[in-house]
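Below you'll find the structure I mean.
A single protein chain has been removed from this complex, and every other one stays in its place.
Moving on to subunit A:
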């Protein structure tokens, strides 16, 4: 006796909807019956965030996205981030859990001296999802800040923030053995000094890693989002020892995604 003989497909898909996207993908590998039960719209609509419709309508993506099947829409949102807020922010889903994942583009960040071409320039990069990235020409005072409202994040989720960046090959000397301070603050609650990390992958092979999309990332910190009522979370990158110059950093943005 197999349970797919006992249970009608609607029951099977109800059961699947109580699991997780990762479980659903695994279940699709079990047998034909489960594979088709997993395909039901009801299952994937449950996995999508409850406000998915308004997010899509508020994005730069066509609203025809909403006419896709729920599973297709889910996968689309996992693999193709959509742009929000005039192309300064991106949104996608984490495939295994369905949790929301945002990236604040460089234009959405507060960069000290960022509007002065001597210090920072804004250029398009072919492997960036945003129209522009921030390129550091030269500063003594390196300070980059970002913020996000906890209410737009998935509830009951532990999140981590990652600086998404590159180092211009020529200038990797500038960050070699020169750690920067990375910090995450939830609604003004100062969570300590922040962490001192070098952005040069040669110094920190464990912390600075390749993302696989042409960029590197380094974790800035983590926080727990329970009910989305913790106000704003602030992220900062800071290195303001003005005895030495900083050059050659290219910032795509800050990604906020679920921390396993």
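Keep in mind that, in the parts below, contacts are C-beta pairs under 8 Å (C-beta built on N, C-alpha and C of every residue); 3 or more make two chains touch, one makes a residue touch a chain; residues count from 1.
In the analysis below, contacts and distances are computed from a predicted model.
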Which protein name, taken from UniProt, belongs to the chain you can't see among "SKP1-like 21", "S-formylglutathione hydrolase", "Sorting nexin 7" or "Regulator of G-protein signaling 9-binding protein"?
"SKP1-like 21"
In the full complex, which of A:19, A:97 or A:259 touches the chain missing from this view?
A:19
Please identify which residue in A:30, A:189 or A:224 touches the non-displayed chain.
A:30
In terms of residues, what is the contact footprint of the unshown chain on subunit A?
1-4, 6-8, 10-11, 14-16, 18-20, 23, 25-35, 39, 60-62, 64-65, 67-68, 71-72, 75-76, 79-80, 87, 113, 116-119, 121-124, 126, 129, 131-132, 137-138, 140-141, 168-171, 173-174, 242-245, 247
